[in-house]
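Omission of a single protein chain aside, the complex is shown with its protein chains in their original locations.
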Amino acid sequence: MLVNMSSGATRQEIDHVIERIKECGFQAHVIEGAERTVIGAVGSSGRRSEIEALRAAPGVEAVIQIATPFKLVSRQLRQTRTVVDVSGVRIGAEDLVVMAGPCSVESREQLLETAQAVKASGARLLRGGAYKPRTSPYDFQGLGVEALRFLKEASEATGLPIVTEVMSEVDVETVAEYADMLQVGARNMQNFSLLRKLATVSRPILLKRGPSATVKEWLLAAEYLLAGGNANVVLCERGIKTFETATRNTLDLAAVALVKELSHLPVIADPSHGTGLRSLITPMSKAAVGAGADGLLIEVHPCPERALSDGPQSLDLNGFAELMKELRKDPLRVIRAA
Amino acid sequence: MLVNMSSGATRQEIDHVIERIKECGFQAHVIEGAERTVIGAVGSSGRRSEIEALRAAPGVEAVIQIATPFKLVSRQLRQTRTVVDVSGVRIGAEDLVVMAGPCSVESREQLLETAQAVKASGARLLRGGAYKPRTSPYDFQGLGVEALRFLKEASEATGLPIVTEVMSEVDVETVAEYADMLQVGARNMQNFSLLRKLATVSRPILLKRGPSATVKEWLLAAEYLLAGGNANVVLCERGIKTFETATRNTLDLAAVALVKELSHLPVIADPSHGTGLRSLITPMSKAAVGAGADGLLIEVHPCPERALSDGPQSLDLNGFAELMKELRKDPLRVIRAA
Amino acid sequence: MLVNMSSGATRQEIDHVIERIKECGFQAHVIEGAERTVIGAVGSSGRRSEIEALRAAPGVEAVIQIATPFKLVSRQLRQTRTVVDVSGVRIGAEDLVVMAGPCSVESREQLLETAQAVKASGARLLRGGAYKPRTSPYDFQGLGVEALRFLKEASEATGLPIVTEVMSEVDVETVAEYADMLQVGARNMQNFSLLRKLATVSRPILLKRGPSATVKEWLLAAEYLLAGGNANVVLCERGIKTFETATRNTLDLAAVALVKELSHLPVIADPSHGTGLRSLITPMSKAAVGAGADGLLIEVHPCPERALSDGPQSLDLNGFAELMKELRKDPLRVIRAA
Partner (left out) sequence: MLVNMSSGATRQEIDHVIERIKECGFQAHVIEGAERTVIGAVGSSGRRSEIEALRAAPGVEAVIQIATPFKLVSRQLRQTRTVVDVSGVRIGAEDLVVMAGPCSVESREQLLETAQAVKASGARLLRGGAYKPRTSPYDFQGLGVEALRFLKEASEATGLPIVTEVMSEVDVETVAEYADMLQVGARNMQNFSLLRKLATVSRPILLKRGPSATVKEWLLAAEYLLAGGNANVVLCERGIKTFETATRNTLDLAAVALVKELSHLPVIADPSHGTGLRSLITPMSKAAVGAGADGLLIEVHPCPERALSDGPQSLDLNGFAELMKELRKDPLRVIRAA
């Protein structure tokens, strides 16, 4: 870490910082520049958080963190790519893995029809919401355990493993009974109590990026899972909040490419939430593949205009079949038959 | 609600939308414009979410929501301002209520010293974190129940009621035993499981705005609390995420003024998190008062440069006394002695 | 346009709006909803801006624009795609057009070496800055006319047409003498004086999206050019400003896909400025192609670590050759030999 003294810092203020750096178990290296002094805190066993607090000491302008803040998720620690196995489907390996299904599970029929169709088109996992995080308390909140049962049935009927969101620590065990992979929704990315609970579960986790999370914050949320004992984490870019209103969110595909550089974890993209517009799902799916995504998460509904949530960003069954055909033309990633 | 047809919509597409609007329990009013057709869905008892889904129907360009999405928090419903009573301290009444204390409770001594000092300077509530949401799993996570005990002791010693964050549904009852007011942190603003639990608690809630929440989303999060049965809600603006990096967040004081226009709930501001810079706390506290805030939340630490969290944005004990002196010069709001 | 009355609007306020709508040359269609009244202003020949101003009338909550604000750039007006011919290179046709070269023209040698190399690798246009918009007045501001002469020479030596930025109305004629295509930089996207001048020039324009421009604002900037008489406009997405700091900007590829839906104009992407990181140029170039971009703008420098501007986001000559090889593997767009 580097402590950047302000240009008017006194000798005494500089000495105080040097002393504190030593007290915290680091060596202090001083660079006296033309305009100001910078002091490096060097060593691996000191108390880092106390150096950060020096930002509050007189004469200090900034404390600059130099080391990477995440460890277990980092490619510095682990050079080989992690492949996450979800009941036999390998995410992060050579295949592009497409997960598809309705935003919300609305009925047994809706789900089974969708599951059969997406399976036939080449999806490898079935998605579907049982517990729905809704901005308004007056919107449809999901069918809960009943939906989980429908998901299980659809999985047995099609052979597709299930990924579904868990919103509450209290529900983690129940959801883990039914689902093959547990999803942390974007709005819960920094629900650290939920992350800590999920770190102890024997199911892989799909961790969506928060709508205002930096790549660093996102990787540190994953670090909670790995540090707590769950190494089977797949990251999912789903768009960030920006000033642009023509799309629901801004799908940040450079984050996909950057995460693949910084971390060994697989990363997928969600062009449905990422754009909010059905007509953009196909071009942005191709774009995600170009950026290096290991998979896609696509909302599919038999009749989007009657969907209880997210209809405008859902493909219908034919639309999904068309998308899969388009993706197969792309030789960058092989999509094998399920 | 209004369904805005695209300029190329066919007669058949328009008729389909009209039919669906009727099926959903609304009347359909058609406006045929020069360039396109707009169809109003009129009525109070129809199924709104199904109209929203029409966005996915062919020929539809947008569905525009006209009615206010929140009800119980709205001034349309309730003209008189809500005053929230926190163990005798009235928030939203004539006084400006300043809540102060350390970001984290670090020790019995640190807390008691701070509590005595902020009380002497005029604070009306004591804040202090027992459970800390930290971006990194390797940072100090709070003392938990031990901190709650220290808070209770400090409250008894000073007479100041306590406000502290609860991060997990599972901890709600424990925290409610010790604290007078429960805080929902910014990153949990849309943790709907936590909100539903807090709706059932007999303690007032301090609901911080999420770093990427619109004013509408923030009020809808409060609506979860009111709809669930807890009407004692105070809102807290604490800065939003923007491209600006010179400050930690961008304190959105227009949101304070706007919330006072839209809602009957009290609203306070947190210039510590809102700016991340100690030197900006005093000007932005005055600014918040100018914008109409009912109170302030200020981080205070006996020795910020040794704080385990948020030192750079904490005032020391003298700094807080100075701030309170400055605020007393401002006649817009009376700060009575505690 | 629709005038959305507030829920408490009086009969008198509603009547006043109806009257004004008629005064402005429109018909007024009233929808009385359960909660509020909406009034449509219908007609093609009224004075739109006066309806917008009704937002300021008592009892009005919002004025909603329904019609598309842009005309000449819109696909509603013109269904066939525009192909822009830049001295024989067709942008917006079947080929992916890669424009490459240094951020700044620094010397005759640097430019000629780069031009020969990018030509050999398959670039179709040569880019290079003669006038540089720099955040600081103390940074290198470009070689001006001397750079234009080097560009001309490089063009003659390689056969590659030239694209270069013009920053000032006063320089438009000079730059147009040397360059085949004139670039409007991101920070000048809403320099309307410059746009009006460029509308009168007989050169195609490359219009970069402003770092905080919505897609709508961007298309309206293009509308200035078309309305002023210059129909040869290529749009360029180069990243927007968001809270993310790991990349220089956030490359908004959904905007590329959306612009292709809304407009007949060609659109290209600039992954150099869009990410600011050399290692992300190749994945984001592929992503841009997947999203439907008609071309790419790539910064290339013989020795990026000695570049006078934007070295960190420039490929070296080998790096560019590698990128072009990667792009040729992608069958979605054919890159023909130059």
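We call the chains A, B and C, going by the order they appear; numbering starts again at 1 in every chain.
Assume a contact is a pair of C-beta atoms (placed from the backbone, for glycine too) under 8 Å apart; a residue touches a chain by one contact, two chains touch by 3 or more.
Note that the structure is a prediction, hence the values are computed from the model and not measured.
*Asks:* From the list C:D15, C:E35, C:D139 or C:E261, which touches the chain that is not on show?
*Replies:* Looking across C:D15, C:E35, C:D139 or C:E261, the contact with the absent chain belongs to C:D139.
*Asks:* Which of these touches the unseen chain: B:G122, B:P161 or B:G274?
*Replies:* B:G274
*Asks:* Please identify, in ascending order, the residues of subunit A that touch the omitted chain?
*Replies:* Missing-chain contacts on subunit A: residues 2, 4, 7-8, 29, 31-36, 38, 40, 42-44, 64, 66-68, 76, 241-243, 245.
*Asks:* Can you list, in ascending order, the subunit C residues touching the missing chain?
*Replies:* Those residues of subunit C that touch the unshown chain are 20, 49-50, 52-57, 69-71, 133-140, 167-171, 187-188, 190-194, 210-212, 217, 220, 223-224, 227-228, 241, 278, 304-309, 311-312, 314.
*Asks:* For the chain that got dropped from the picture, name the residues of subunit B it touches.
*Replies:* Within subunit B, the residues that touch the unshown chain are 212, 214-216, 240, 242-247, 250-258, 260-261, 274-275, 277, 279-280, 283-292, 329-332.
Everything below uses one rule, namely that only the chains that are shown with their structure count from here on.
*Asks:* Looking at C-alpha means, what's the farthest chain from subunit B?
*Replies:* Farthest chain from subunit B, going by C-alpha centroids: C.
*Asks:* What chain sits nearest the middle when you go by CA atom centres?
*Replies:* Per-chain C-alpha centroids ranked by distance to the global centroid put A first.
*Asks:* Over half shared or under half: which fits the residue numbers at the contact of copies subunit A and subunit B, same or different?
*Replies:* Same, since most residue numbers here occur in both copies.
*Asks:* What is the distance, in whole Å, between the centres of subunit A and subunit C, each centre taken as the mean of its C-alpha atoms?
*Replies:* Centre separation, subunit A to subunit C: 31 Å.
*Asks:* How many angstrom between the C-alpha centroids of subunit C and subunit B?
*Replies:* Computed from C-alpha means, the inter-chain centre distance equals 38 Å.
*Asks:* What are the residues of subunit C that contact at least two other chains?
*Replies:* 242-243, 245
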